[in-house]
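These notes concern the structure reproduced below.
One chain of protein is taken out of this complex; the other chains stay put.
So that you can tell them apart, the chains are marked A and B in the order they are listed, and the count of residues begins at 1 in each.
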Amino acid sequence: MNAATVVTGLGVAAPNGLGLESYWSAVLAGRGAIGRVARFDPTSYPAQLAGEIDGFVAEDHLPSRLLPQTDRMTRLALVSADWALEDAGVVPDTLPAYDMGVITASHSGGFEFGQKELQALWSKGGRYVSAYQSFAWFYAVNSGQISIRNGMRGPSGVVVSDQAGGLDALAQARRQIRKGTPLIVSGAIDASICPWGWVAQLASDRLSRATDPGRAYVPFDDGAAGHVPGEGGALLILEDADYARARGARQVYAEIAGHASTFDPAPGSGRGPGLQRAIEQALSDGGTAPGEVDVVFADAAAVPELDRFEAEAITKVFGPRAVPVTAPKTMTGRLYSGAAPLDVATACLSIRDGVIPPTTNTSLSRHYDIDLVTGPPRDTPVRVALVLARGYGGFNSAVVVRAPRD
Amino acid sequence: MPATPFTIDDLKSILREGAGADEGVDLDGDILDAEFDALGYESLAMLETAGRIEREYGISLDEEIFADARTPRALIALVNEQLPAAQAV
């Protein structure tokens, strides 16, 4: 029936590594990038830590014509898409334009660009608003700009479901591949570390107010008290397996084998949160038994109640301590819609190298009966990984990533 | 408000800041009579350029006349025509 949807290229922009291999070596070394916000002076705010990407010089990668019209997240996305295509050995010019599409997730669009233009509007007047504002801050901008830069005329799209959106975008890409478009650039990059973005995130009441970078984002720990926001994410080249084979793709990292998304019941309904259903349905969609899963990449909200929900969902589906669980995002902070695509990329590398990267900084609370991978990376064959993501307001998504079938 | 007339250097710096420069186009070369299109500036870039000129020089450029100024030379002339009027106010 359906050919498999496979991952053939990865482009990563993470706070602890710009580029795939630099990120992967940082993750295996347990090297985090959480620190005091450097982009602006955070002194006046109750949360002051972030996972920022250092050393990204857009001018080194992108034509100057693109710079005045792009937010930071779009620049990172354009460059990550370039890297993903290069990693996949895809030269877009050489493929039929309608064979390629772009489906990304977004969280808050080009929020920093938006702040600049709102400031111009209210401090100086409407005439000071840039001609680029009409698209530079909107949620669709990354898909649009990537499709233009690479001449991709197939189906493109944009999904917004907070942090869960990163997985929903991959699922939507898989639908388009099943409908007949053989190659989709998918995933997400977010970056809204600017004063206006900071204040909006503070309103969620989920930001960690800790000042010690080593203790600020500690999911599943008794001291969990919110998360540290980060910037970045990953873009993936997803392809129809037959198409990838026919064009002689240099590697197939993994298959996007299953997906499901659910929404939490209203409080007081008597029904539990929707994460467990998402896990069960994704496994069933992927034809995967719980016992086949070698690792779970957790959403890791670091909000005590949400950590409990997630630990319970994992325990109910897999049994107590029956599957290794990890959250390398403790090294980067939560990247919003960029987080789960980065986890999927990380899962691909886990499968490739037979190693589970660790969760750093956390000591597992005795209240959670999960096998959380802390300390050094764990060497073990990985055939199937489950990636979880939850979005503010009740969104849950799960994706099954499976080693390629030979 | 700048007191000197609008020069090619003023235009180049506004173009660079507001729209960047196409690879393969040398803005420092002889561009006075090149069409903006050929220099890689499409209508959106020109709208941004017009907005910046209007704001920096306190003038108002008529939309259709602006659209007809297809080269740096024509645009510079158009802006300079407006400038004394603006400064007299």
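Methods note: a contact is a pair of C-beta atoms (placed from the backbone, for glycine too) under 8 Å apart; a residue touches a chain by one contact, two chains touch by 3 or more.
One rule holds in what follows: contacts and distances are computed from a predicted model.
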Listed names "Deoxyribose-phosphate aldolase", "Beta-ACP synthase", "Glutamate/aspartate import permease protein GltK" or "High-affinity branched-chain amino acid ABC transporter", with the criterion being the UniProt name of the chain not displayed: "Beta-ACP synthase"
Hidden-chain contact residue, picked from the options A:F111, A:F220, A:F318 or A:Y368: A:F111
Contacting the left-out chain in the complete assembly, out of A:G32, A:G51, A:P68 or A:P155: A:P155
Contact residue for the chain not shown (choose from A:T262, A:T288, A:T326 or A:T362): A:T262
Contacts of chain B with the absent chain, listed as residue ranges: 42-44, 47-48, 51, 63
Touch list for chain A against the chain that is not drawn: 1-2, 40-41, 44-46, 69, 97-98, 101-102, 106-109, 111, 114-115, 117-127, 129-131, 133-135, 138-141, 143-145, 147-148, 150-162, 165, 168, 172, 175, 178-180, 192, 195-205, 260-266, 271, 274, 277, 281, 285, 391-395
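Note that in this section only the chains that are shown with their structure count from here on.
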Euclidean distance of C-alpha centroids - chain A vs chain B, Å: 42
Contacting residues of chain A [partner chain B, same complex]: 63-69, 127-128, 130-132
Chain B - residues contacting chain A, complex: 16-23, 40, 44-45, 47-48, 51, 54-55
